[in-house]
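One chain of protein is taken out of this complex; the other chains stay put.
Coming up: subunit A.
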Amino acid sequence: MSVRRLAKEQPESFTFKPETLEKANWWIAKYPDNRRQSAVIPILWLVQKQEGWVSEPAISAIAKMLGMAQIRVYEVATFYTMFMLEPVGSAALIQVCGTTPCMLRGSDKLMEVCKSKIGAKDKLSADGKFTWQEVECLGACTNAPMAQINDYFYEDLTPENLAQIIDDFAAGKSPKVGPYNGRHTSEPIGGATTLLDPKLYDGSATKPIKIPNAPVPEANA
């Protein structure tokens, strides 16, 4: 992580789309009127959903909407690395996990693929379609190495898989989400090896248990 600053080139203005505004108002309504600024993080997130990133005009608009100083919104936007302060790829924002388990399972190779296909880290690609980043642990260590692309996890990746995924995004397709080595979520490859007894799942293995001090049920209840 390096120093986070606002992008050099900023749009002229920012306007909330009606659906963003509706959701923003839903968040604001959750808090007392004099505590509107509590909604700043969800609204920054909504704005990022709308625009792909958080611009300076957007920060000013949020500050105005919540009745807080611009610097306070700026503080929040720079604190959380999930808020993008520069425009990101229109097709995909690829966040490759580089923390120890993924690194041991070959995330370096994934990043090499990104570098060769997209370009430098944290920079918008030349065609404007991709941005890739190295991020800290995304909590899918079982499926290492993995990457988050836009809103979904792409797991158990190989350099070839990732190259294909990038090509698919570039072609406007939506590649399959989840593990790429054939397994279901984080189950072992080839299917489950334990807890196979179907009785575990039909309820027949359960025994009535006595809860101490539980109220005695009514006779005919």
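As a working rule, contacts are C-beta pairs under 8 Å (C-beta built on N, C-alpha and C of every residue); 3 or more make two chains touch, one makes a residue touch a chain; residues count from 1.
We take it that contacts and distances are computed from a predicted model.
Its UniProt record calls the unshown chain "NADH-quinone oxidoreductase", which is the correct pick from "ABC transporter related protein", "Protocatechuate 3,4-dioxygenase subunit beta", "Acyl carrier protein" or "NADH-quinone oxidoreductase".
Contact with the omitted chain, checked across A:Gln70, A:Thr99 or A:Gln164, is made by A:Gln70. Within the complete assembly, A:Val3 is the residue of A:Val3, A:Ala171, A:Leu195 or A:Ile211 that touches the hidden chain. Counting over the whole complex, subunit A has residues 1-4, 6, 56, 68-72, 74-75, 78-79 touching the chain that is not drawn.
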